[in-house]
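Scroll down for the structure; my scribbles are underneath it.
Up next is subunit A:
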Amino acid sequence: MKITIDSVYCKGCLLCVGVCKKGVLALGAERSKGGYLMPYAKEPDNCIACKLCEITCPDVCIEVTKD
Partner candidate 1 sequence: MKTKKLSFCGSSLMQGNEAGAMGALAADCKFFAGYPITPASEIPEILSSKMFAENGIFMQMEDELASICACIGASWGGSRAMTATSGPGFSLMQEALGYAVVAETPIVIMDVMRGGPSTGQPTSSSQQDVMQSRYGSHGDYEIIALTPSSAQEAFDFTVRAFNLADKYRVPVIVLSDEVVGHTREKVTIPDTVELFDEKYRGLCKEYYKPDEKNIPPRIRFFEEHSVLVDGQLHDERGVRAGHDPVKSARAVEHYCRKILDNIEDITSVDRYFLDDADIVLVAYGSVSRSALSAVNKARANGIKAGLLKINTVWPCPVKEIKAACENARRVIVPEMNIGQYVKEVQRIAGFDKIEPLPSLGGVLHTPKMIFEKIAEVN
Partner candidate 2 sequence: MNSIAEKFIRKETLPFIFCPGCGHGIVVNSFIRAIDELGVQKNEMACVGGIGCSSWAPVYLDFDCLHCLHGRAIPHAEGLKAVNPDKQIVVFSGDGDCLGIGGNHLIHAAKRNIDLTVLMMSNYIYGMTGGQKAPTTPYQATTKTSPLGNEEHPFDVQSVVVGSGATFYARCCATHPIQMKEAIKAGLRHKGFSFIEILSPCPTTAGRNIFNFKSPQETMDWYRSQVYLLGKDAKPDPAETRIPLGILHVDESRDELTDVQRQKKEAAQK
């Protein structure tokens, strides 16, 4: 699975990390344009495309697609 996180609008709230049941996402070291520390797809192979992260993101900036 391909998990794309928008680096302009992400506010680093980490709700996506909290809602993922498969431990795919984790807090990273990169900062978004707004200066927030962003999450990243640490274990993309674990992703089952449930899209809970995509549906939960308050800034509509995650997309889960089949690559």
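On how the list was made: all candidates are chains of the complex that A comes from, given by their letters.
One rule holds for everything that comes next: a contact is a pair of C-beta atoms (placed from the backbone, for glycine too) under 8 Å apart; a residue touches a chain by one contact, two chains touch by 3 or more; residues count from 1.
Just so we're clear, the structure is a prediction, and the values are computed from it rather than from any experiment.
S.K.: Would you mind flagging which of 1 or 2 touches subunit A in the complex?
M.R.: 2
S.K.: Under the touch definition given earlier, write down the residues of subunit A that touch candidate 2 in their complex.
M.R.: Where subunit A meets candidate 2, its residues are 4, 6, 8-9, 11-15, 17-18, 34, 36, 52, 54-63.
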